[in-house]
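Note sheet for the following structure.
Here the complex is missing a single protein chain, while all its other protein chains stay put.
Entry: chain A
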Amino acid sequence: MKKDLISITDFTKEEYLRIMELAADFETNPNQELLKGKVVASLFFEPSTRTRLSFETAISRLGGRIVGFADPGSSSATKGETLHDTIKMVSNYADLIVMRHPLEGAARYAAEVSSVPVINAGDGANQHPTQTLLDLYSILKTQGTLDNLNLFMVGDLKYGRTVHSLLQAMSEFENPIFNFISPQVLQMPRAYKHHLEEKGIRYFEHEEFTDIISEADIIYMTRVQKERFSDPMEYEKVRNIYILKNSMLENTKPNVRILHPLPRVNEISTDVDNNEKAYYFEQALNGMYTREAIIAHVMNLK
(Lines give C-alpha, C1' and ligand atoms only; values in the text may rest on other atoms or scores of the structure.)
Protein backbone atom coordinates (compact mmCIF):
# COMPACT_ATOMS: atom_id res chain seq x y z
CA MET A 1 0.00 0.00 0.00
CA LYS A 2 1.28 3.45 -0.86
CA LYS A 3 2.05 5.90 1.92
CA ASP A 4 0.69 9.47 1.79
CA LEU A 5 1.08 12.40 4.14
CA ILE A 6 -2.18 14.34 4.18
CA SER A 7 -2.90 15.10 7.81
CA ILE A 8 -0.50 15.19 10.76
CA THR A 9 -2.63 12.54 12.50
CA ASP A 10 -1.93 10.10 9.61
CA PHE A 11 1.47 9.45 11.21
CA THR A 12 2.14 7.72 14.50
CA LYS A 13 4.52 8.98 17.17
CA GLU A 14 7.05 6.38 15.95
CA GLU A 15 6.81 7.83 12.45
CA TYR A 16 7.34 11.36 13.79
CA LEU A 17 10.51 10.12 15.47
CA ARG A 18 11.62 8.28 12.33
CA ILE A 19 11.21 11.54 10.34
CA MET A 20 13.27 13.38 13.01
CA GLU A 21 16.03 10.79 12.71
CA LEU A 22 16.05 11.06 8.91
CA ALA A 23 15.98 14.89 9.04
CA ALA A 24 19.06 14.88 11.26
CA ASP A 25 20.75 12.60 8.75
CA PHE A 26 19.89 14.94 5.85
CA GLU A 27 21.11 17.89 7.86
CA THR A 28 24.55 16.27 8.15
CA ASN A 29 24.49 15.22 4.52
CA PRO A 30 21.85 17.10 2.50
CA ASN A 31 22.85 15.87 -0.95
CA GLN A 32 21.90 12.22 -1.33
CA GLU A 33 20.91 10.90 -4.75
CA LEU A 34 17.97 8.86 -3.48
CA LEU A 35 15.53 10.23 -6.05
CA LYS A 36 17.86 9.74 -9.01
CA GLY A 37 15.87 8.84 -12.09
CA LYS A 38 12.56 9.77 -10.40
CA VAL A 39 10.13 12.51 -11.32
CA VAL A 40 8.24 14.49 -8.71
CA ALA A 41 5.16 16.54 -9.62
CA SER A 42 4.97 19.82 -7.73
CA LEU A 43 1.38 21.05 -8.15
CA PHE A 44 0.67 24.46 -6.64
CA PHE A 45 -2.98 25.25 -7.30
CA GLU A 46 -2.39 28.23 -5.04
CA PRO A 47 0.87 30.15 -4.98
CA SER A 48 3.16 29.62 -1.99
CA THR A 49 6.69 30.60 -2.82
CA ARG A 50 8.18 29.66 0.53
CA THR A 51 6.77 26.14 0.72
CA ARG A 52 7.34 25.45 -2.96
CA LEU A 53 11.00 26.50 -2.90
CA SER A 54 11.59 24.45 0.22
CA PHE A 55 10.08 21.34 -1.40
CA GLU A 56 11.73 21.85 -4.76
CA THR A 57 15.13 22.37 -3.13
CA ALA A 58 14.61 19.21 -1.09
CA ILE A 59 13.72 17.26 -4.25
CA SER A 60 16.75 18.69 -6.09
CA ARG A 61 19.09 17.78 -3.26
CA LEU A 62 17.73 14.23 -3.44
CA GLY A 63 18.59 14.18 -7.16
CA GLY A 64 14.98 14.08 -8.39
CA ARG A 65 13.49 15.94 -11.34
CA ILE A 66 10.54 18.28 -10.98
CA VAL A 67 7.52 18.82 -13.22
CA GLY A 68 4.52 20.94 -12.34
CA PHE A 69 3.30 24.48 -11.96
CA ALA A 70 3.77 27.28 -9.46
CA ASP A 71 0.39 28.93 -9.74
CA PRO A 72 -3.03 27.88 -11.02
CA GLY A 73 -2.90 30.44 -13.83
CA SER A 74 -0.45 28.21 -15.67
CA SER A 75 -2.30 24.94 -14.99
CA SER A 76 -5.17 23.27 -16.81
CA ALA A 77 -7.40 24.10 -13.82
CA THR A 78 -8.07 27.46 -15.49
CA LYS A 79 -9.56 25.57 -18.45
CA GLY A 80 -11.99 23.94 -16.04
CA GLU A 81 -10.26 20.59 -15.63
CA THR A 82 -11.31 18.89 -12.42
CA LEU A 83 -8.81 18.07 -9.69
CA HIS A 84 -9.73 14.41 -10.26
CA ASP A 85 -8.63 14.50 -13.89
CA THR A 86 -5.46 16.49 -13.24
CA ILE A 87 -4.36 14.03 -10.56
CA LYS A 88 -5.26 10.98 -12.68
CA MET A 89 -3.09 12.30 -15.47
CA VAL A 90 -0.17 13.45 -13.32
CA SER A 91 -0.04 10.21 -11.34
CA ASN A 92 0.56 8.44 -14.65
CA TYR A 93 3.65 10.55 -15.23
CA ALA A 94 5.25 11.12 -11.84
CA ASP A 95 6.54 8.97 -8.97
CA LEU A 96 5.38 11.35 -6.25
CA ILE A 97 2.95 14.28 -6.03
CA VAL A 98 3.50 17.30 -3.79
CA MET A 99 0.45 19.55 -3.84
CA ARG A 100 -0.94 22.78 -2.42
CA HIS A 101 -4.61 23.57 -3.01
CA PRO A 102 -6.96 26.33 -1.77
CA LEU A 103 -9.83 23.90 -1.06
CA GLU A 104 -9.96 21.92 2.19
CA GLY A 105 -9.83 18.17 1.75
CA ALA A 106 -8.37 18.47 -1.76
CA ALA A 107 -5.22 16.58 -0.75
CA ARG A 108 -7.13 13.67 0.83
CA TYR A 109 -9.22 13.39 -2.31
CA ALA A 110 -6.13 13.56 -4.54
CA ALA A 111 -4.51 10.76 -2.52
CA GLU A 112 -7.55 8.58 -3.18
CA VAL A 113 -7.43 9.27 -6.91
CA SER A 114 -3.64 8.99 -7.27
CA SER A 115 -1.73 5.75 -7.77
CA VAL A 116 1.48 7.37 -6.44
CA PRO A 117 2.11 8.87 -2.96
CA VAL A 118 0.75 12.35 -2.27
CA ILE A 119 2.27 14.84 0.17
CA ASN A 120 -0.03 17.64 1.27
CA ALA A 121 1.74 21.01 1.09
CA GLY A 122 -1.34 22.76 2.48
CA ASP A 123 -5.07 22.41 1.74
CA GLY A 124 -6.84 25.67 2.53
CA ALA A 125 -7.23 26.25 6.25
CA ASN A 126 -7.16 22.52 6.93
CA GLN A 127 -3.74 20.85 7.16
CA HIS A 128 -0.10 21.58 6.46
CA PRO A 129 1.60 18.53 7.98
CA THR A 130 5.11 19.16 6.67
CA GLN A 131 5.09 22.48 8.56
CA THR A 132 4.22 20.59 11.75
CA LEU A 133 7.01 18.08 11.25
CA LEU A 134 9.55 20.84 10.67
CA ASP A 135 8.25 22.52 13.83
CA LEU A 136 8.76 19.27 15.73
CA TYR A 137 12.26 18.94 14.31
CA SER A 138 13.06 22.52 15.34
CA ILE A 139 11.78 21.87 18.85
CA LEU A 140 13.73 18.63 19.16
CA LYS A 141 16.90 20.25 17.84
CA THR A 142 16.77 23.21 20.20
CA GLN A 143 15.50 21.43 23.31
CA GLY A 144 17.10 18.02 22.85
CA THR A 145 13.77 16.35 23.62
CA LEU A 146 10.07 16.45 22.78
CA ASP A 147 9.01 15.47 26.31
CA ASN A 148 8.24 17.66 29.35
CA LEU A 149 8.13 20.92 27.42
CA ASN A 150 6.20 24.09 28.19
CA LEU A 151 4.83 25.52 24.94
CA PHE A 152 3.42 29.00 24.60
CA MET A 153 1.28 29.66 21.55
CA VAL A 154 0.59 33.31 20.83
CA GLY A 155 -1.73 35.23 18.49
CA ASP A 156 -4.44 33.75 16.29
CA LEU A 157 -5.13 30.38 17.87
CA LYS A 158 -8.60 30.07 16.37
CA TYR A 159 -7.82 29.94 12.66
CA GLY A 160 -4.10 29.12 12.76
CA ARG A 161 -3.79 25.62 11.33
CA THR A 162 -0.12 25.42 12.31
CA VAL A 163 -0.86 25.72 16.02
CA HIS A 164 -3.70 23.17 15.80
CA SER A 165 -1.52 20.56 14.12
CA LEU A 166 1.42 21.25 16.43
CA LEU A 167 -0.88 20.81 19.42
CA GLN A 168 -2.03 17.44 18.07
CA ALA A 169 1.51 16.27 17.39
CA MET A 170 2.99 17.46 20.71
CA SER A 171 0.15 15.86 22.65
CA GLU A 172 1.61 12.48 21.61
CA PHE A 173 4.71 13.15 23.72
CA GLU A 174 5.27 12.93 27.47
CA ASN A 175 3.88 15.55 29.79
CA PRO A 176 3.66 18.73 27.70
CA ILE A 177 2.17 21.94 29.13
CA PHE A 178 0.35 24.34 26.81
CA ASN A 179 -0.13 28.05 27.40
CA PHE A 180 -2.44 29.84 24.97
CA ILE A 181 -2.14 33.61 24.65
CA SER A 182 -4.72 35.23 22.39
CA PRO A 183 -7.50 37.80 22.25
CA GLN A 184 -10.82 36.32 23.33
CA VAL A 185 -12.19 36.19 19.77
CA LEU A 186 -9.21 34.17 18.55
CA GLN A 187 -9.01 31.57 21.32
CA MET A 188 -8.02 27.95 20.78
CA PRO A 189 -11.15 26.12 19.55
CA ARG A 190 -13.08 23.95 22.03
CA ALA A 191 -12.34 20.73 20.12
CA TYR A 192 -8.57 21.05 20.63
CA LYS A 193 -8.92 21.89 24.33
CA HIS A 194 -11.20 18.89 24.66
CA HIS A 195 -8.53 16.74 23.00
CA LEU A 196 -6.01 17.87 25.65
CA GLU A 197 -8.48 17.27 28.48
CA GLU A 198 -9.12 13.73 27.26
CA LYS A 199 -5.40 13.05 27.31
CA GLY A 200 -5.02 14.64 30.76
CA ILE A 201 -2.69 17.34 29.43
CA ARG A 202 -2.52 20.67 31.27
CA TYR A 203 -3.26 23.91 29.46
CA PHE A 204 -3.77 27.53 30.50
CA GLU A 205 -5.40 30.39 28.63
CA HIS A 206 -4.34 34.02 28.88
CA GLU A 207 -5.39 37.22 27.19
CA GLU A 208 -2.36 39.19 28.30
CA PHE A 209 1.02 38.78 26.70
CA THR A 210 3.25 39.52 29.69
CA ASP A 211 6.12 38.08 31.73
CA ILE A 212 4.31 34.73 32.07
CA ILE A 213 6.50 33.73 29.11
CA SER A 214 9.38 33.42 31.58
CA GLU A 215 8.34 29.76 32.04
CA ALA A 216 8.38 28.95 28.35
CA ASP A 217 10.62 26.48 26.55
CA ILE A 218 9.09 27.34 23.19
CA ILE A 219 7.22 30.49 22.18
CA TYR A 220 5.29 29.86 18.98
CA MET A 221 4.20 33.17 17.45
CA THR A 222 1.47 33.54 14.83
CA ARG A 223 0.05 36.44 12.89
CA VAL A 224 -3.16 38.15 14.03
CA GLN A 225 -4.76 38.88 10.66
CA LYS A 226 -7.05 41.82 10.13
CA GLU A 227 -9.44 39.86 7.91
CA ARG A 228 -10.29 37.54 10.83
CA PHE A 229 -12.16 40.32 12.59
CA SER A 230 -15.72 41.24 11.66
CA ASP A 231 -15.44 44.40 13.74
CA PRO A 232 -12.45 46.59 12.73
CA MET A 233 -12.49 48.20 16.20
CA GLU A 234 -11.81 44.79 17.77
CA TYR A 235 -8.75 44.43 15.55
CA GLU A 236 -7.47 47.90 16.43
CA LYS A 237 -7.77 47.02 20.12
CA VAL A 238 -5.61 43.90 19.89
CA ARG A 239 -3.30 44.53 16.93
CA ASN A 240 -0.48 45.89 19.05
CA ILE A 241 -0.88 43.62 22.06
CA TYR A 242 0.44 40.36 20.61
CA ILE A 243 3.80 41.68 19.51
CA LEU A 244 7.00 40.15 20.84
CA LYS A 245 9.70 42.70 21.64
CA ASN A 246 13.30 42.00 22.56
CA SER A 247 12.87 43.57 26.02
CA MET A 248 10.23 40.95 26.86
CA LEU A 249 12.81 38.17 26.53
CA GLU A 250 15.06 39.44 29.30
CA ASN A 251 13.75 37.17 32.05
CA THR A 252 12.98 34.15 29.90
CA LYS A 253 14.72 30.80 30.27
CA PRO A 254 18.11 30.44 28.54
CA ASN A 255 16.85 27.49 26.48
CA VAL A 256 13.71 29.23 25.20
CA ARG A 257 13.40 29.55 21.42
CA ILE A 258 11.02 31.68 19.38
CA LEU A 259 9.33 29.91 16.48
CA HIS A 260 7.11 31.39 13.76
CA PRO A 261 5.78 29.69 10.61
CA LEU A 262 6.59 32.87 8.59
CA PRO A 263 5.87 35.15 6.82
CA ARG A 264 6.08 37.57 9.71
CA VAL A 265 4.44 40.97 9.50
CA ASN A 266 4.91 42.91 12.73
CA GLU A 267 4.19 40.34 15.45
CA ILE A 268 7.89 39.89 16.18
CA SER A 269 9.87 43.14 16.38
CA THR A 270 12.96 43.12 14.20
CA ASP A 271 15.03 43.80 17.33
CA VAL A 272 14.36 40.18 18.34
CA ASP A 273 16.10 38.88 15.20
CA ASN A 274 19.60 39.21 16.65
CA ASN A 275 18.68 37.62 19.97
CA GLU A 276 20.05 34.07 20.20
CA LYS A 277 16.57 32.99 21.30
CA ALA A 278 15.15 33.88 17.87
CA TYR A 279 14.95 30.71 15.82
CA TYR A 280 12.44 31.35 13.00
CA PHE A 281 14.94 31.61 10.14
CA GLU A 282 16.76 28.41 11.19
CA GLN A 283 13.30 26.85 11.53
CA ALA A 284 12.67 27.58 7.84
CA LEU A 285 15.98 25.92 6.91
CA ASN A 286 15.04 22.89 9.00
CA GLY A 287 12.01 22.69 6.69
CA MET A 288 14.18 21.61 3.81
CA TYR A 289 15.83 18.74 5.75
CA THR A 290 12.47 17.69 7.14
CA ARG A 291 10.95 17.62 3.65
CA GLU A 292 13.83 15.50 2.38
CA ALA A 293 13.10 13.17 5.31
CA ILE A 294 9.35 13.05 4.57
CA ILE A 295 9.95 12.25 0.90
CA ALA A 296 12.43 9.52 1.83
CA HIS A 297 9.94 8.09 4.32
CA VAL A 298 6.81 8.00 2.10
CA MET A 299 8.79 6.58 -0.83
CA ASN A 300 10.67 4.07 1.31
CA LEU A 301 14.01 5.35 0.08
CA LYS A 302 15.83 4.80 3.35
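Definition applied: a contact is a pair of C-beta atoms (placed from the backbone, for glycine too) under 8 Å apart; a residue touches a chain by one contact, two chains touch by 3 or more; residues count from 1.
The rule is simple: contacts and distances are computed from a predicted model.
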Can you work out the missing subunit's protein name as recorded in UniProt? Choose among "Aspartate carbamoyltransferase regulatory chain", "Intermembrane phospholipid transport system permease protein MlaE", "ABC transmembrane type-2 domain-containing protein" or "DRTGG domain-containing protein".
"Aspartate carbamoyltransferase regulatory chain"
Which one, A:Q127, A:N179 or A:T222, makes contact with the chain that was left out?
A:Q127
Sole contact to the chain not displayed, among A:A23, A:V90, A:A106 or A:M170:
A:A106
Which candidate, A:I59, A:L83 or A:I119, sits in contact with the chain we can't see?
A:L83
Absent chain, residues of chain A that touch it
7, 82-84, 101-106, 108-109, 123-127, 191
